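Here the complex is missing a single protein chain, while all its other protein chains stay put.
Showing subunit A:
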Amino acid sequence: MGRTLAEKVWEQHVVRRAEGEPDLLYIDLHLIHEVTSPQAFDGLRLAGRKVRRPDLTIATEDHNVPTVLGPIADPVSKTQVETLRKNAAEFGIRLHPMGDAGQGVVHIIGPQFGLTQPGMTIVCGDSHTSTHGAFGGIAFGIGTSEVEHVLATQTLPAYRPKTMAIEVSGELPVGVTAKDLILAIIAKIGTGGGQGYIVEYRGEAVRKLSMEGRMTICNMSIEAGARAGMIAPDETTFAYLKGRKHAPQGELWDQAVEYWKSLRTDDDAVFDKVVEIDASTLTPFVTWGTNPGQGLPLGESVPDPESFDDPVARSAAERALEYMGLTAGTPLREIEVDTVFVGSCTNGRIEDLRSAAEILRGRQVKTRTLIVPGSMMVKKQAEEEGLDEVFKAAGAEWREAGCSMCLGMNPDTLKPGERSASTSNRNFEGRQGKGGRTHLVSPQVAAATAVTGRLTAPADL
């Protein structure tokens, strides 16, 4: 019987397999940031251990950094960033600090450097590591104990998850993006739907996506509960990688591409679960609640909790409406927002900024609008294309690279009761700042919303 893509990549990385034990899996790339690593380095020091492969490890500063120029004002954040610098120096790990041309959100810079390649195993102490699966590798988030384990051994003991295929047929209509697709998928299978699975996204609509779009999809796999999401590599993948700093060159490139072409699910392989979705029926999607599965097409209204049959879903909806300050039956298009955020590891790439700029060109924003490039490389490219001027002319704020308003760890936060349209990945209570209310949207919907001050699709303008 044939094998799935996930099975092929997994088998390639098994260092040791023994009856009744998890596989010992080799890790090709370990990404580090300041938040989940300090206690892991402390653990190494306490045990007198070294980093086994500093040459397969890379660090950046992203979660705590302010996105305006200048030093970190918060002394606790500053200590955490300085701790990373000290640890990187002590253990010989390459670090891209604030101000460096290579600095940025950890899941943005890996692919940009060409470090993320098909068939690799990639981990990071961050749940959105699933992003890197867009290149056809297995990439997943880990906790600090596992960060320490990978630093010390370059391996992880793990049981292979089950496999799920999400088959996306048809074509995404104009104005409907990868973000809308993944929000629709999460609403369909639920925040626990992917638990225990590696998801492979397949089908015509997925094949037609750019690498940026594929990364957006894989990034939010974790919001459906799946630890990893992946997409088989193809010509789009190879074209993205070719010529990047750490991509193979010359003869090695040819060898690599030949191998990468074998990284597809065999026709006779069987998935443990298959989910089907028709892309051609989708419209812009937004969330109304406090988990990413609580989403609907923008044309709908805030749901009535009584309309949910499942008592758990009903009480979650009741609570979500109370937290979000929403009334059942209100058309989603009538929801007014205070802030628009375009950025994050979900939607902070050049394509996202281009699509937001296209909508904001020649228009004015009505709300506070933060445009935050995912990395300094994205920032540079956007400025070369003149996108920064478009944003500034529209009245939006053009910022430095970082995680920014995706999570409340740096100065970019919502105040209690404030409401955002955000291109990030989590609408949890307090995620963007205590008491803040988040609606997850695509970059296009975010830009259109900035123009009207209410949740808006570009086609409405």
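Operating definition for what follows: contacts are C-beta pairs under 8 Å (C-beta built on N, C-alpha and C of every residue); 3 or more make two chains touch, one makes a residue touch a chain; residues count from 1.
The rule is short, and it goes like this: contacts and distances are computed from a predicted model.
Asks: Mind telling me which option in "3-isopropylmalate dehydratase small subunit", "Oligopeptide/dipeptide ABC transporter ATP-binding protein", "Transport permease protein" or "Phosphonate C-P lyase system protein PhnH" is what UniProt lists for the chain we can't see?
Replies: Spelling it out: the chain absent from the display is recorded in UniProt as "3-isopropylmalate dehydratase small subunit".
Asks: Which listed residue (A:L5, A:L29, A:A401 or A:L414) would be found touching the missing chain in the intact complex?
Replies: A:L29
Asks: Just one of A:P157, A:P305 or A:G453 touches the chain that is missing; which is it?
Replies: The missing chain is touched by A:P157.
Asks: Which of these touches the unseen chain: A:A6, A:L172, A:M215 or A:A247?
Replies: Checking each option in A:A6, A:L172, A:M215 or A:A247, the one touching the absent chain turns out to be A:A247.
Asks: I need the residue numbers on subunit A that touch the omitted chain, in ascending order.
Replies: 15-16, 20-22, 24, 26, 28-29, 35-36, 38-39, 42, 47, 49, 52, 54-58, 63-64, 74, 76-77, 79-80, 83, 94, 114-115, 117, 119-120, 125-127, 129, 140-146, 148-149, 152-155, 157, 159, 161, 191-192, 195-196, 222-223, 225, 227, 246-248, 252-253, 255-256, 259, 290-291, 312, 315-316, 319, 407-409, 426, 428-431, 434
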